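Omission of a single protein chain aside, the complex is shown with its protein chains in their original locations.
Up next, chain A:
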Amino acid sequence: MSMVQLLQTNAQAAPAKPRPRVRLLPYLLSLPALLVCVAILVPFVTAAVYSLQRYRLNLPYLRGFIGAGNYIDFLSDPAFWNTFRISITYTAVTVVLELLLGLGIALLLRRPTRFHNAVSIMLLLPLMTAPAIAALMWKLMTNPSFGILSYLVGLFGVTDFKWASDPSSALFTVVLVDVWVYTPFIMILLLAGLRSLPRQPFEAAALDGVPASFVFFRITLPMLAPYIITASLFRLLDSIQQFDIIYAMTQGGPGDRLMVFQVQAYLEFFQYTNVGRSAALLMILWLITNILSNIFIKNWLRLRARAHGHA
């Protein structure tokens, strides 16, 4: 089609332009997504209502509105504070370890050589393993009778190390699995960030003979900061809600040693059939994640705008 024809059709089409259909169109297109939103919001509101009720599946006749009763009970409940403490510990330890390790690996793989790219692709594999299955893999490797890791620590004179089944090493073991699965996530985001940094500051520093530590702390880290913040918040939000690894490994045990928020909520619901308590626990977790995710979304939008070239 020539330019002239194009202009002609333009002239013909012009009068019919403000069609009402166009204004309706975006709403029609987003209708299914809206439906999914509603499908999320209905159970969410239901959960919020349950959390204000005395609601036990095994005692349906006791069901009734008790206001903040479930929440107030938590304040004086050592089991709740145990859950709170373990969730926070688990989150803090995994995020810090994964951040340090992920940053270290990203720095090692920074130059885009063929070997470095091959390594970064191989490191994707743990991340693409289902976390619940990853926990099973480590369970096989830490089996006290034949597990390869039990055997290896035995070579170093540590006999009778019980990994996830001993209260003193259970947290260490699940943290190890979490680090194995999710460190590559941080590594990949930071590697992409590192490689997208402008070259000039580094070249200038090299010309001036600036020491490497100065370059790292004064140039690399500040420029990488938005990526580090986004990646850590991503992990923070997932880690405080960890369920799969812990449930598949020990179901929150031994005892209540690994009782994190979602595992306790699951057990409250299915084992003790206490819907109200379970819902209240999840609402508290939601409040925490909601505050974190608002910070996250702001950061992420800024990063996204920069990546799409309209910062």
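Structural remarks
Definition applied: a contact is a pair of C-beta atoms (placed from the backbone, for glycine too) under 8 Å apart; a residue touches a chain by one contact, two chains touch by 3 or more; residues count from 1.
Here, contacts and distances are computed from a predicted model.
For the chain that is left out, the UniProt protein name among "Carbohydrate ABC transporter membrane protein 2 (CUT1 family)", "Sarcosine oxidase subunit alpha family protein", "Cytochrome c-type biogenesis protein CcmE" or "Gluconate 2-dehydrogenase subunit 3 family protein" is "Carbohydrate ABC transporter membrane protein 2 (CUT1 family)".
Across A:L123, A:A170 or A:M259, the residue that sits in touch with the chain not pictured is A:L123. From the set A:P32, A:P78 or A:P222, the residue in touch with the chain omitted from the display is A:P32, counting the whole complex. Set against the missing chain, the residues A:F74, A:Y90, A:F161 or A:F261 yield one that touches it, A:F261. One chain of the complex is left out; on chain A, the residues touching it are 1, 5-6, 9-10, 13, 22, 25-27, 29-30, 32-34, 36-37, 39-41, 43-44, 46-47, 50, 104-105, 108, 111, 119, 121-134, 136-141, 143, 145-146, 148, 151, 180, 183-185, 188-189, 192-193, 195-196, 202, 206, 227, 230, 234, 237, 241, 243-244, 247-248, 261-262, 265-266, 269, 275, 278-279, 282-283, 285-286, 289-290, 292-294, 296-297, 300, 303-304, 307-308.
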